[in-house]
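Missing here: one protein chain of the complex. Every other protein chain is in place.
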Amino acid sequence: MRGLRKLATAVVAAFAVAPISVLAQEPAAVKIGVITFLSGPAASPFGVPARNAAELVTELLNAGKAPAPYATKGFGGAQIQTVIIDEAGSSTTQVTEYRNLVQRHNVDVVIGYVSSGNCIAVAPVAEELKKLTNFFDCGTPRIFEDASYKYVFRTSPTATMDSVGAALYVKDAKPKMKSIAGLNQNYAWGQDSWGDFEASMKQLLPAVEVKTSQMPKLFAGQYNAEISTLLGAKADVIHSSFYDGDLEALLLQAAPRGLFKKSTGILTAGETAMWKLAAQIPDGTVLGARGPFGPYAPKSELNTWYDKEFRDRYQVPPTYPSYQMTQAILGVKLAWEKAQAANGGKRPSTEQVAAALENLTFEGPGGTVKMAIGKGHQAIMETVYGMSKVVGGKMTVTNIKRYPAEKVNPPEGVKSADWIKGGFKN
Amino acid sequence: MEQILTVIVDGIIYSAWLFVAAIGLTLIYGVMKIVNLTHGSFYALGAYAAASFTGAWIARGYPPMLSYVVLLASAVIITLVFAPLIERGILRFMYAKDEVVILLITYALFLILEDVIKLIWGVDPYFIAEPYALLGSFEFGEMTYPTYNLILVGIAVISGAGLTLLLRGTRVGKLLRTVIHDPEVSRAMGINVDRYYLVTFTFGSMLAAVGGAFTAPTVSVVPGIGVEIIVLSFAVIVIGGMGSLPGAALGAVIVGLVRSAAIHYAPAVELFVIYFVMALVLAFRPRGLFSLAEPRKI
Partner (left out) sequence: MKGDRTLLILGIVLLALVLAGPVLPQWAMFLATIAIAKGLVALGLLLQLRAGLVSFGQALYYCIGAYTAGTLGRYFGISDMLLQMICGAAVAAFIAFILGFLLARYRGIFYGLLSLALSMILYGLLVKSEALGSTDGINILPSTVFGVRPDQASVRYVVLVAGCAVAFLATLLVNRYLTTPLGQLAAAIKDNEIRVEYMGASVREAIHVKYVIAAALSGIGGALAATTVGHIDPDMAYWTTSGEFLFITILAGTGSVVAPFLGAAIFGIIHTVAYDLSPNTWQMTLGIALLLVIVFLPEGLWSLFNRRKAA
């Protein structure tokens, strides 16, 4: 019994020692908790590119090397420190780690989360703990449609935009098409992506027929039977929201069977595989990057700088998770500095930064980000799609179409599903 | 009719993959009576090793037709590096323990190996498209299938037949069957059971690695590909009967065909059809379809 008591006391004591911040002449550092996938299959397409972007950007910002309006060092002069946590594990684990980040590490801001399930679980906890939290990637529109938050933000558009934009592009590119089929992963992301795409197509081309909707398990890896079914279905367009590993497996298995030659494929997250698997993607496949990222980023000084720095450091071009993480950090920085200026140059409080971030419009390497819906907490951006074309062995995109933000995102106060069913009324 | 043929062909291809993935597991359980969760790790190791070695082979311009040999060799090499280490280094001391504790040990090892793989190969996906594309495709009815899938079927048949031949026809096989029936009596008879355990563990893990290696050209090798294999393999051998080779084959075929049918006719249920089949089979045949007769000890 004594042993147990001793053990318990020691453990509690070990954890109770809170980090003591050293008072110095320069402003105290700003601690950002960064949460993203560092293990498992989601690490390579999302987590690691996002983490790389976070490390690169905070380093450059701390040195004051970013172009205007981000030229101030760190956040308003205060150096940025990052605490990086793996997003792997159940939502229970993630909620635990979020609480640890906020209450043990005492971070000032939390930026993270790729998985919609985690975003949904963490949002109320962020409100409870009153900590500014910015979701940089997760796709579900439910967060700001089902509830209102004061401390929670998302500086990336929702996945609704991908599906609506896909439907618009398909209609523009193949107005005479008659049938569609789907191949999406059987979990919320895949179900929502297909659901929104199907509903959008029904609005734009009511006569279109749905041949089949295949929903294999997430990370299944073996799609021969699904490919056979799709080949048999002979749909004009095949929609898929597969990404990275699954997408690569699909492309590898589909190429010798000519699936995407016989039907036009629209891969809403195609950017994650387009460079490496150029040889397996037939010309004319529609590729998406979940927004104006990567090959679709509009030319700007910011983007040129960002692209060059990223390639110099990591030898690969930045993909959309990197863009999203970067604009998440830049958005918070701008809001922080705005709040600091309004506060007479003193370090702003969380509430002041949150108020400044609300309804903010700012520029990221992917273009304009408007925090326009979700009562000013949810971003909208334009979306872009294009068709693949292999030129001289290298992958390029042609027939690029851009769709303005208001056309592919629901207006304030309207749920995505309702907006689509109502015919995209603004 | 057309569609039924497609369902069957797709089913057989998937079954072959399942069989190759599961056969090592049933062997290890049959002989050593341990539930080996590192099975998934060896599958992943085989896939990664194959991707690395074969990728290097092709990049250096060596004859691509030999890449199939390289796939096999990678699986063998990587297993010979890790399996004896695990068996001699850790498992050997644990056989006396409760079978649940051994299961937990293999789970701990699985976790460790996941990160070892990550440390060696990183998190980026690897893929080697050449072996898959090299053999071209063939037409069957209206469908085009990659010829490579026939290799997987071939490997399944060879390993199944080979193992059965080994167990029934050779002296080593007969001794192994003795160990399966009763390790204590075998030891008393002078059979070096420890060595058989080492050989079985290595060979069973090698089969898993071969499964991974030959799957590698068809997928993108990412962290975590070993995880689902564990549950799938277990489902297959439970349906077929633990420790039974024909059972594993039958289990694989049943699961493959049912899944293929589900995908073609009722895609919505594909997610849990394998567990449903497992529950159904167990409800009527509690010990699986081909279970080894075990005398009840009073």
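Here the chain labels run A and B in written order, and each chain numbers its own residues starting at 1.
Rule of thumb we're sticking to: contacts are C-beta pairs under 8 Å (C-beta built on N, C-alpha and C of every residue); 3 or more make two chains touch, one makes a residue touch a chain.
Quick caveat: nothing in here was measured; it's all calculated off a predicted structure.
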Among A:Asn62, A:Asn186, A:Thr268 or A:Ser416, choose the residue that contacts the chain missing from this document, as touch is defined above. A:Asn186
Any idea which of A:Ile32, A:Ile85, A:Ala225 or A:Ile238 touches the chain not displayed? A:Ile85
Chain not shown: contacting residue from B:Ile8, B:Ile77 or B:Leu104: B:Leu104
Missing-chain contact among A:Pro27, A:Gly77 or A:Gly117 belongs to A:Gly117
Provide the residue numbers of chain B that touch the chain removed from this figure. 29, 35, 90, 93, 97, 100-101, 103-105, 107-112, 114-116, 118-119, 231, 234-235, 238, 242, 268, 271-272, 275-276, 278-279, 282-283, 286-288, 296, 298
Hidden partner sits against chain A at residues 1, 3-4, 8, 11-12, 15-16, 38-39, 84-86, 90-93, 95-97, 99-100, 103-104, 116-117, 120-121, 123-125, 128, 140, 142, 147, 186-189, 191, 195
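One rule holds for everything that comes next: only the chains that are shown with their structure count from here on.
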Based only on mean CA positions, could you tell me how far chain A sits from chain B in angstrom? 36
Under the touch definition given earlier, write down the residues of chain A that touch chain B in their complex. 38-41, 43-44, 47-48, 186, 212-217, 219-222, 224-226, 228-229, 231-232, 244-246, 248-249, 252-253, 255-258, 276-277, 279-280
Residues on chain B engaged by chain A in the complex (per definition of touch): 2-3, 6-7, 9-11, 13-14, 17, 114-115, 118, 123-125, 127, 129, 132-133, 136-137, 142-146, 148-149, 215, 217-220, 222-225, 228, 259-260, 263-264, 267-268, 270-271
